[in-house]
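Complex shown without one protein chain; remaining protein chains in place.
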Amino acid sequence: MSDFFGNIEPIKFEGPDSTNPLAYRYYDANRVVMGKTMQEHLRFAVCYWHTFCWDGADPFGQSTMVRPWIGQSDEMAAARLKAEVAFDMFSLLGVPYFAFHDRDIAPEGATLAESNRNVQAIVDVFEQKIEETGVGLLWGTANIFTNKRFMAGASTNPDPDVFAYSAAQVKNALDATHRLNGQNYVLWGGREGYETLLNTDTKRELDHMGRFLNLVVEYKHKIGFDGTILIEPKPQEPTKHQYDFDVATVYGFLKKYGLENEVKVNIEVGHAVLAGHSFEHEIEMANTLGIFGSIDANRNDYQSGWDTDQFPNNVPEMTLALYYILQGGGFTTGGLNFDSKLRRQSIDPADLLYGHIGGMDTCAKALLCAANMIEEGSLKSLVEDRYAGWNTEAAQAMLSKESSLDKIAERVEREGINPQPKSGRQEYCENLVNRFI
Amino acid sequence: MSDFFGNIEPIKFEGPDSTNPLAYRYYDANRVVMGKTMQEHLRFAVCYWHTFCWDGADPFGQSTMVRPWIGQSDEMAAARLKAEVAFDMFSLLGVPYFAFHDRDIAPEGATLAESNRNVQAIVDVFEQKIEETGVGLLWGTANIFTNKRFMAGASTNPDPDVFAYSAAQVKNALDATHRLNGQNYVLWGGREGYETLLNTDTKRELDHMGRFLNLVVEYKHKIGFDGTILIEPKPQEPTKHQYDFDVATVYGFLKKYGLENEVKVNIEVGHAVLAGHSFEHEIEMANTLGIFGSIDANRNDYQSGWDTDQFPNNVPEMTLALYYILQGGGFTTGGLNFDSKLRRQSIDPADLLYGHIGGMDTCAKALLCAANMIEEGSLKSLVEDRYAGWNTEAAQAMLSKESSLDKIAERVEREGINPQPKSGRQEYCENLVNRFI
Amino acid sequence: MSDFFGNIEPIKFEGPDSTNPLAYRYYDANRVVMGKTMQEHLRFAVCYWHTFCWDGADPFGQSTMVRPWIGQSDEMAAARLKAEVAFDMFSLLGVPYFAFHDRDIAPEGATLAESNRNVQAIVDVFEQKIEETGVGLLWGTANIFTNKRFMAGASTNPDPDVFAYSAAQVKNALDATHRLNGQNYVLWGGREGYETLLNTDTKRELDHMGRFLNLVVEYKHKIGFDGTILIEPKPQEPTKHQYDFDVATVYGFLKKYGLENEVKVNIEVGHAVLAGHSFEHEIEMANTLGIFGSIDANRNDYQSGWDTDQFPNNVPEMTLALYYILQGGGFTTGGLNFDSKLRRQSIDPADLLYGHIGGMDTCAKALLCAANMIEEGSLKSLVEDRYAGWNTEAAQAMLSKESSLDKIAERVEREGINPQPKSGRQEYCENLVNRFI
Partner (left out) sequence: MSDFFGNIEPIKFEGPDSTNPLAYRYYDANRVVMGKTMQEHLRFAVCYWHTFCWDGADPFGQSTMVRPWIGQSDEMAAARLKAEVAFDMFSLLGVPYFAFHDRDIAPEGATLAESNRNVQAIVDVFEQKIEETGVGLLWGTANIFTNKRFMAGASTNPDPDVFAYSAAQVKNALDATHRLNGQNYVLWGGREGYETLLNTDTKRELDHMGRFLNLVVEYKHKIGFDGTILIEPKPQEPTKHQYDFDVATVYGFLKKYGLENEVKVNIEVGHAVLAGHSFEHEIEMANTLGIFGSIDANRNDYQSGWDTDQFPNNVPEMTLALYYILQGGGFTTGGLNFDSKLRRQSIDPADLLYGHIGGMDTCAKALLCAANMIEEGSLKSLVEDRYAGWNTEAAQAMLSKESSLDKIAERVEREGINPQPKSGRQEYCENLVNRFI
């Protein structure tokens, strides 16, 4: 074990009354809820990206966090140290999964081939660590947005060589994910969009992005990867406008390129909010459209207009999210990852633990609340009752192929249909939810 | 001619130097631009809704505007007066089109049948007015959001009787539109969404909305209406969340219900902004997805979070919009309507004219600027050059069915592909645009 | 007792496990928390405005709620019925206070004098009701924004007659508030701002508004009213820009016109959010500036850009608010009012009760959480420790009149001051707060 976290013992469940800041008050991995353990339900994952790669720099300020693996001259040694600390942390927290971008885990080389070799060397380390610890890979992904070659997009770049380079890099990252038995492979299009429409051919770019995603899916099948391909929607930032704006936009894109049965979404709380939606909206929309995959629990600060990527801390909000996830059948290959960013002033190693502990406890408590809501069933009944009129033959007939506007109009006149409004009972519903929190 | 507007003469084109507030400085209906007259390009329409039906009330204040057709006991006489004034105004302005909701033009009756008769009576008036004046109908629509029976949705209402009632009402409005040789028929789903997810079955609601739209399309074909069916996207307001959030969302919805070749979009400036997009984004996205139909030129105040529906007044912004519309081929059945709302304090009849004159002149000047940009061609060339690399065989091969991630990866390695970034030249492009304004 | 609410019994505290939707689960009026009863801490008030005057109309829809006192021909009889139902509701809920605008309680007459007489007649009713029930008046206010005479402002109107009219109306409302032993008198400047800068003389308008507020304060003293004068900040809506944008803006205004010791703020959750702040920010800023007065607990929907005025339902958020209120010493003349609006679809009388019960329970639970946080004291200690360095003599010397930039600069060089960052521990703090919720 590295000495990065000092003498901290593995985080244990101590119950709601514990005042130990390094204990779980709600996350009790093996506690059974609705027939599965909390661990099986929540499928927590820690991410390399913000947890091990962010150093506290922001657009107005330099690095604040001392990370012994950042800024070292022997980059591969640093990458190994980073992996060591990462698995220490997974063990301290007791999470079942982790997740990474290729460039998070290993340094970029002078050529793509060298970069790939660097990735593979760390994947070797991971294989061993996974065997030792039982921690699995929730998803892998390729960072095709940080290097300046991607500044105008990866698959949507005006330069076809960038498309090619991106394809090659994704192939390698997908191979690595497959080798590590990843549950999913994620694509986040941070540069797939535009800074200005003026210089952009959106038709070409969408077609290229559609072809690219098909290439990924075809390759997945070719190599026998049975994880899920996930797109992570985000409306903007870093680009002014990203093509994967939100769940509904991604759905339209998948339909356009024939991929709606192949690709699902990885929904982030903060991205939902930046797109003008609630998190539960995005989840339920994905359920409705049949593309729910996984979630990134990072919330946004409601007063900030950029992606703040904070650990969740509001139980009522997370309860609604988990209610809709559970109603939709829960996670299959997906899980709940934190790709959360400490606040820039949270510079101590322990802050990394506080962030994850707080986030996990928020989700665990929310799971209990959501499960109670489901088991009690009142809210679901209320919704079913509200639509019960649709279960009649006459109602269903309107939805059939045989109906037509004029036939319906005749019936309205004949039967003197004059519908009266019924209370939507929103406040009642909100109070009902609060009973379970 | 009614005396509502007093002694005002028809608004004439007087050129940029005119200081007459009741003259056009740019809109010269018969001026030919890129092979068509301004009138043919812009296809202006005045809308009943905000122009003749809004009385200045807002959520915190009572009516401010004295309209002799509002609040009268003989509602049908008032409706006839309103029609009289409306056509006076179309003539004063010299617009080629108008547009309406069924409930804008005639009072709601005690039954749907009576409401329908009221509508038909005014449609009779319209037929004659259209014949007299040559003004045409850009689009008709049904108001299925104001009456309290629609408070929980029209086609998405939990009560199937509301679905039926809505179908019957739309049938009548579509018949009226057809009879008046309307160029389009619009659906705006102001109540098709939810106030709270808690009481909502989104799957049912989307399926019902999809079936409803199919009913409309089927009926259109049945009666031989050859106008275009248009959906007007809006993210929210009055409901917390509307299903037709934006162009991309509507596209996904159309694909899901097999309607992407039957239905197009009517894009409003202010709705685009409320959804987190620029207006030109929504236009270009509709072009790209093949569903561009028509526009509502109402802008939003950038500091207000609700739909302010103001007349456009910023030429550079409207220039970009018209540039993308022209690049996409211009309007076919669509046009440019103002469903703009005077400010609540603009209580004089003349204010109605100032609003429309200013809006029309803004669009006319923008048309000239956009046409110049297109005829000069530099911006288009710059974009084509930026993507020129894609015109090579190697680039196109990557997009073909035969390509694969691994083949591309091999080529990257073999050829040592290492793409170098090129300037996106955004400021250059912006300056270029400013040359034409 | 009127029959508006049917057979509903007074709402009782039944404890957290109650499943009765018409019971309190947390609000136990006489429970003592930190030395005061819940009732004394929270000082709940029900407001006439949204509770009894709103009928469900919105900018796109007609009235949905049947209220037997709305739309009656005998308006004074209706006003008496409304008062009857209002006091029934105060009794059912067991709230200690209510609040009103003058035009909420009595119809506008043909002249101001008649309007005043109408108000006074209902004030007579209130006097008796107050004596019978023990319910008190938290605040009164004048509605100087709904009538069209105020469309361009009340005290800031370009027409001095509107200033005069507003002054006269406020005099009467303040007299009424005084007569009913109101704890506060509120001014909300819904029309004090502008729709467009183009037609506005902001210097004149601010000076007029400053003089107006001084007139109110002078009159308060003249009549011996010892309640607090409160301004309710709001950034916009109905006007594009209101002068009382937020707490900090109001503070500057009060300083400019010499009123910072005379006037305090009534902070609304939703208004804080619309101004780009968190609710607790506005409370703590008011504490810091010495102008904290009262609160309106109406939250905003985070995805809506207009004032949604919903009942609070998120305990963690309200806990922070109450923590800062208690830390600042709690309410004195102020209280916690709900000027909340049912959702437009919540059309049953019982919905009014559900809304208030849910809101009161949210606040009551939040009070318990906040009190626990304060009594436990960790968060406060953490903050004090963070600033402990400032308790040294050297630190305080820098703040004294004798210090200067050059003396400090000399000391920095002499002592080689080179400060090292310390963790801000945000995640730790957030977890700490969650321990009390």
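Every chain is named by a letter (A, B and C) in the order it is written, and numbering of its residues begins at 1.
One rule holds for everything that comes next: contacts are C-beta pairs under 8 Å (C-beta built on N, C-alpha and C of every residue); 3 or more make two chains touch, one makes a residue touch a chain.
Since the model is a prediction, treat every value here as computed from it, not as a measurement.
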item: Chains on display which the left-out chain touches in the complete complex; value: A, B, C
item: Option touching the unshown chain, where C:Arg80, C:Arg179 or C:Arg211 are the choices; value: C:Arg211
item: Of C:Asp201, C:Asp226 or C:Glu375, the residue in touch with the unshown chain; value: C:Asp201
item: Option from B:Glu108, B:Asp348 or B:Glu413 whose C-beta touches the chain left out; value: B:Asp348
item: Of C:Met151, C:Leu187 or C:Leu322, the residue in touch with the unshown chain; value: C:Met151
item: Chain not shown, touching residues in subunit C; value: 111-113, 148-149, 151-152, 157-165, 167-168, 170-172, 174, 195-204, 206-208, 211, 215-216, 218-219, 222, 235-236, 241, 245-246, 248-249, 251-253, 255-256, 275-278, 280-281, 284-285, 287-289, 320, 324, 379, 382-384, 386-387, 389-390, 392, 394-395, 398-399, 403-406, 408-409, 411-413, 416-422, 424-426, 429-430, 432-433
item: For subunit A, residues in touch with the removed chain; value: 56, 58-64, 145-148, 150-152, 190-191, 195-196, 236-238, 240-241, 274, 301, 303-308, 343-345, 347
item: Interface residues of subunit B (partner: the chain not displayed); value: 19, 21, 25, 64, 273, 276-278, 302-303, 311, 313-317, 342-343, 345-348, 350-351, 354-355, 357-358, 361-362, 421-428, 430-435, 437
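Basically, only the chains that are shown with their structure count from here on.
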item: Same vs different contact residues, subunit A with subunit C, by half of numbers used; value: same
item: Superposition of subunit A upon subunit B: rotation angle, C-alpha, nearest 5 degrees; value: 180
item: Computed distance of Cα centres, subunit C from subunit A, in Å; value: 39
item: Inter-centroid spacing, subunit B versus subunit A (mean Cα positions, whole Å); value: 35
item: Per-residue overlap in subunit A, given as positions that touch at least 2 other chains; value: 276-278, 421-422, 424-426, 430, 432-433
